[in-house]
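Every protein chain except one is present and positioned as in the full complex.
Let's look at subunit A:
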Amino acid sequence: MTIRALGDPFSAQTDLRHGAGCACTGCRATPQSLPASPEAMIERAVESAIVRSMFGHSDVSRRSFMGMLGGGTMAAALASVLPLDQAKAAVLESLGPLEKTDLAIGFVPITCATPIIMAEPMGFYSRYGLNVSVIKTAGWAVARDKSLSGEYDASHMLTPMPLAMTMGAGSTAQPFIMPAVENINGQAIVLSNEHLDKRDPAQWKGLTFGVPFEYSMHNFLLRYYVAEHGLDPDQDIQIRVVPPPDMVANLRAGNLDGFLSPDPFNQRAVWEGIGFIHLLTKELWEGHPCCAFAAPARFATEMPNTYGALLRAIIDATQYASDPSNRTEIAAAIAPANYLNQPVPVIEQVLTGTFADGLGEVRQVPDRIDFDPFPWQSMGVWILTQMKRWGYIEGDVDYRGIAEQVYLAADARTVMQDLGYEAPAENYRTHDIMGKTFDPADPEGYLSSFAIGRGA
């Protein structure tokens, strides 16, 4: 059988009319390498079919065009008009043997990391043939550096981090991918008990707030919230980067008046009798993304089978965590010293959503934190608008291009469907944030609609 059309369609050297093992002079001079696995062959066939159809199946004009422009440019240009990733997810339908089974995955000890952590004691990694060490990391900067250096195969990150790292904002540029969101919601604004009377943000002038990292939803949501109340986050309040475990102690010492931080530290402040929950972030943006599962892009390309297995384990664990009836069991599994190192009742209050708010009420908010792996590319676009709004990035931003390069919605969809879960059919949607609609089709228009900002 001759195998046609499996040469690289983006190369001017290959001749797609000739099959593998063709003995003509042109083919012998540049032997075609066949894709190594059946999955790669299917991918190649999809690409090839699209490219050939563009040139009316005239291989001569295709080759002269590729020679002129360069195949890489063409591949990139094509990807920007055609949703190639829809047709061709990097994650494979069926997995071959794992290239590597011993993996190191970093996490910062907060409840946002729940799926990544619980997958270890509850056996989700081993279910997919992986032997994973989850390594506790002191802070986001260290998680970033250890991911950049390759010490971690994959890591728990904040959803803005892989975008920032890919663009080289605040670090060297290295392409990172984020095929799954970990948690949605799950943060809160906590104020010190001294400020019980300051429930209106307009009274917050001069206060100092903590956020865990610059490139975090915490930072962007806090800035958004105070700006909507007429305060300039860079002028009227002070925002400090404080590692999560230090937040409670700083609140007690009066160094911070409040913080927008990950749990369990919001609940821990209440548990220690130091602060109260002013607002859950889900009240700002219902279903906002928070933390994510991210890896260097090369992890997916160099070890596709391992990447596929790991993503399946993570999405499986995330779905398990989204079921409220499993939350008590999960709280007990992740509280010990090896993972979060926190009192079980604190974790339980966060995960079950039945919690004391520090104001005298027991509140019932079952989706105070929820778990949904689908990385909406529109969320990526929103994050980029805020990075530009506050001057973390400048100039023309290719919002969609970056969001699609980093937030691998197609991969998540493939795996979710594979595991029998429902997945959204679209990659973009509008979001409602504090009563204002964000339309991902017009990021610049959205950006210029704000009165307060830096980089508009």
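What we mean here is this: contacts are C-beta pairs under 8 Å (C-beta built on N, C-alpha and C of every residue); 3 or more make two chains touch, one makes a residue touch a chain; residues count from 1.
Methods note: contacts and distances are computed from a predicted model.
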Name under which UniProt lists the unshown chain, selected from "Lactate utilization protein B/C", "MoxR family ATPase", "Protein FixC" or "Nitrate ABC transporter permease": "Nitrate ABC transporter permease"
Touching residue (missing chain; options A:Arg63, A:Arg127 or A:Lys146): A:Lys146
Omitted-chain contact residue, chosen from A:His156, A:His218 or A:Arg268: A:Arg268
Residues in subunit A touching the chain absent from view: 109, 120, 133-138, 141-142, 145-146, 148-151, 172, 245, 248-249, 268, 270-273, 336-343, 345-346, 349, 354-356, 358, 360-362
